[in-house]
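See below for the structure under consideration.
Certain chains of the assembly are absent from this excerpt, and the rest are unmoved.
We call the chains A, B and C, going by the order they appear; numbering starts again at 1 in every chain.
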Amino acid sequence: MVSPDIYKALGLTDAEYGKIEEIMGREPSSTELAMFSVEWSEHCGYPRSRKYLRLFPQQGKYPSLVGEDSGGIIVDDIAIIFKMESHNHPSQVEPKQGAATGVGGIIRDIFTAGARPIASLDSLRFGPLSEPYNRYLLKGVVDGISFYGNCLGVPTVGGEIYFDDSYSGNCLVNAMSIGICKKEDIARARAGGVGNPIMYVGSSTGKDGIGGCSVLASHEFCEGEEKRPTVQIGDPFTEKCLIEATMETLATGHVVGIKDMGAAGLTCSSAEMAAAGGVGMEIDLDKVPLRETGMEAFEIMMSESQERMLVCVKKGKEKEIKKIFEKWDLHGVVIGYVTEGTKLKVNYQGKVVAEIETDALAKAPIYDMPFEKPAYLDEMNRLDLNSIPLPKDQNDVLLKLLASPTIASKEWVYEQYDHMVQIGTTVLPGSDASVLRLKGTKKGLAATTDCNSRYCLLNPYRGAQIAVAEAARNLVCSGADPAAVTDCLNFGNPEKPDRFWYFKNCVEGIADACKSLNLPVVSGNVSLYNESPKGPINPTPTIGMIGILEDIDRRVTQFFKEDGNIIVLLGETKEEIGGSEYLKVIHEKVAGNAPELDLEKEKALQKTVYDAIQQGLVKSAHDCSEGGLAVALAECCISNKDKTVGAEIAFGSHLPTIRTDALLFGESQSRIIVSCTEKNALKVSALAKENKVPCSIIGKTAGKHLKIDGLIDLPLEKLTGTWRGAFVF
Amino acid sequence: MFEAAIKITLKKTVADPQGLTVKHALESLGFNSIANVWMGKFIRITLNAKDKTEAEAKVSEMCKKLLSNPIIEDFSFEVSNA
Amino acid sequence: MKFGVVVFPGSNCDHDCYHVVKEVLKQPVEFIWHKETKLDNFDCLIIPGGFSYGDYLRCGAIARFSPIMEEVIKFANKGGLVIGICNGFQVLLEAGLLPGAMLRNKNLHFICKFVELKVENTDTPFSSEYKKGQIIRIPVAHNEGNYYIDEKGLAELKKNNQIVFRYVENPNGALDDIAGIVNKERNVLGMMPHPERSSEIELTSKDGFPIFESIRKWLKEHGKS
């Protein structure tokens, strides 16, 4: 029998090993065992999370494609393919290369679906910047995304960055990519047609990243761990060539199926392509281009060398395909064939090193993980407002919030990303959502990522719903109709019931919010075991969302445009400071409950703003998020780099009877600030009334200050300097 | 005053795409007897120390702490009087 | 009048330049693969931005030895119009078609943002549609746009009025705020900012388009319609 040490080192349990023997009817070879270990890991097979992922709705406003590796929607005759993926653990070890290869991986998922990548976004989370290692991580990660994405010529158009103690020791790097193609050009990740050749294309195979997904991504992260993983060096130049060669190859019409060699490399791509096509496959590892001598079969099968793919092409066309890859100085070699039956047979140096039924590999066990609400949560949820002293100087509070790294302007980051290449970005980063034109049509595409993990910590179901609602709200503010969702579910060790309780509740929250807003979840990724010796990360179900603009000329930005416009607040401000940035930054507390969310009210709000924008009534629109109304107003005034506009706010009869700090800095959901001409303000009010959305005219754009009802009076210059100056390294 | 000449190179087990690209470029220029190319960093530092041993200890520390990432890189250096 | 956009492995603004010439300038345009060894009756060559050969080793250093570059040099020497944008500028420097070299940005970061340029010389085939001293808004996107030339070279550039664009606020440390230069003969332009990214109003600025329009006019006046 294989010794337990070996399969345990591969991350398999006794029970799993038993099951493998049962499936095989014999003792597995080392190559086979390695293959099972990666296919059944959380990263590839989702054994612990799969049950809950089924809750997500798959259909929405547009026809959706929930594909093998990524998903998307169809708008007219264009397929928009998009997905988000994590590269947390590699980034924690080697931030630049970890983040770079994360971008590379997600982009490969997009173009292997036949879509040309047109935009990326990145959602990043780190521990506090007071710790040097966290600063090193932030700089390295941004450097890596910049290094890789810029070279590829795929604009990085948006994202978010949060800071929280829980990410010290386990940062989060979630990368999202979006691509488009004609709907009939979508490629499949499957093999088919007995006798068709299987080609290996791209870079050569080395010993890098072996076991990355089973060992690295599927276990807790302990500092100083002995078996330090090998990190791969990203090669964006090769990937760029791979994109072009792949687009040319797909255009020949000779491709049956194509798949990225991502996590678990050749194992995943060969087994899954065969399983998806319901065919067998025989491959010969001697033909695989290697860059190191003396590699063993299991190493070749498990290598996670980057920038490689597997292609099933029509018989007789392999020469033509090879030529294309050689034009781009890439390998293109036939390494096997589609066979009868459903077995994957792997040969190396004259021996059969593995022979497995592919659907056994693809059928990772499903576990029912125990879950339990953590005992500390009730205590955390208690927040006696009387114990929170009212700050005397609201100007000071506003400035502190604007300087908080979570709120401060992120231009230091996005200016390191090429966000304009491909000349599609019509709303640049710095507004609620970025907007891209879809060349050749009147339409536009808006994209955003969102998740406030503090809300999720305090109330996972609601926090996850808020992430969905906020993403949709950001799209609506830019003039788009929210269309579809991808997600990246970052959580702690699922084997611990309290962590799993968070996972389950967040997934249910996303599922219910998406159903309510009629949004399909078309793709996503699960990243568990995000823990450091200090404990788990905050539950972080990052939401990536895209929306469609019927008319690109109707796009809207968040900043005020000129003096003399009317400022309208839509939505209701409640006495809520639980989980707020204000409570954390000013009072150093993470407590209370997440703000309330009523999805019916949210829908009414979004409809009002969407319709107002479609009717051309709105000059600017910005939602209230971290930092509440005061921060949102400040951003309206100063977030346009080329022109700042002041504002004078007087609530008058609209003044809610709540604490001043809740009024200014509370994070009540479902609120949007719009500005418009005097004439249109009345029309917006009428629209709001029709939809039963609370609507208050709260002021006017004017002057060189932000003045809020005798509570706040600050010169724009001061606001700008604070907000733009706080996040520069 | 001492001068340290530091070389930072990728570990042997790590693929070096830059080196490979430069190798191809050299070959297409007609240099055809090249076995391999590796790209690394060269850092020169001048520093004060009471003797060579101390200078070496300092430089070694700098390499470990900042100049190289041990996950993917190796370093080596020489210290001389300057 | 025929435009050619040279494509190296790693070029990534090739499609953008192509789009602007074809859809905005409305002139015939073709891609030229870097392994071509013949240039068929082109009137203006665009060396686009991007990361030719990944910018591994040095920006533009490897691309400079692509087979097409011999032809580009011949074409330029015969007076053909050549414009190198961003990485294209770096390639032209490496090839010796323009003087100087590029260093890393002073802040050591990639910089992508709109900047203001001052048009210094309108007496070139590339800038006649501007007014001298005009301030224009065009984005930059580069890691190594810190232009360097020795003192003698700089004096030479000034004397011959070869500096076409200067940064109003220097983003990268470039010597004498230089953003774009021409050769002595004025038929080769290199510039770090991206005019193709500011040629349509949807992209918030059309200030780069006069470059393409200037070329069109010049070619027309020189009998290439």
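Everything below uses one rule, namely that contacts are C-beta pairs under 8 Å (C-beta built on N, C-alpha and C of every residue); 3 or more make two chains touch, one makes a residue touch a chain.
Just so it is clear, the model here is predicted, and its values are computed rather than measured.
The stoichiometry of the whole complex, written in the labels shown, is A x1, B x2, C x1.
Please note the rule applied: only the chains that are shown with their structure count from here on.
Judged by contacting C-beta pairs, the busier of the interfaces B-C and A-C is A-C.
Our note on geometry: chain A versus chain C, Cα centroid distance of 36 Å, whole angstroms.
Counting partners per residue, chain C has 53-54, 56 as the residues that reach two or more other chains. Residue positions of chain B touching 2 or more other chains: 17, 21. For chain A in complex with chain C, the touching residues are 146, 150-153, 235-238, 240-241, 244, 328-329, 411, 414-423, 425-426, 428, 437, 439, 552. Of all the residues in chain B, the ones that touch chain C in their complex are 17-18, 21-22, 25, 28-29, 39. Chain A meets chain B in the complex at residues 93-94, 97, 203, 206-208, 228, 230-233, 235, 237-238, 291-292, 305, 329.
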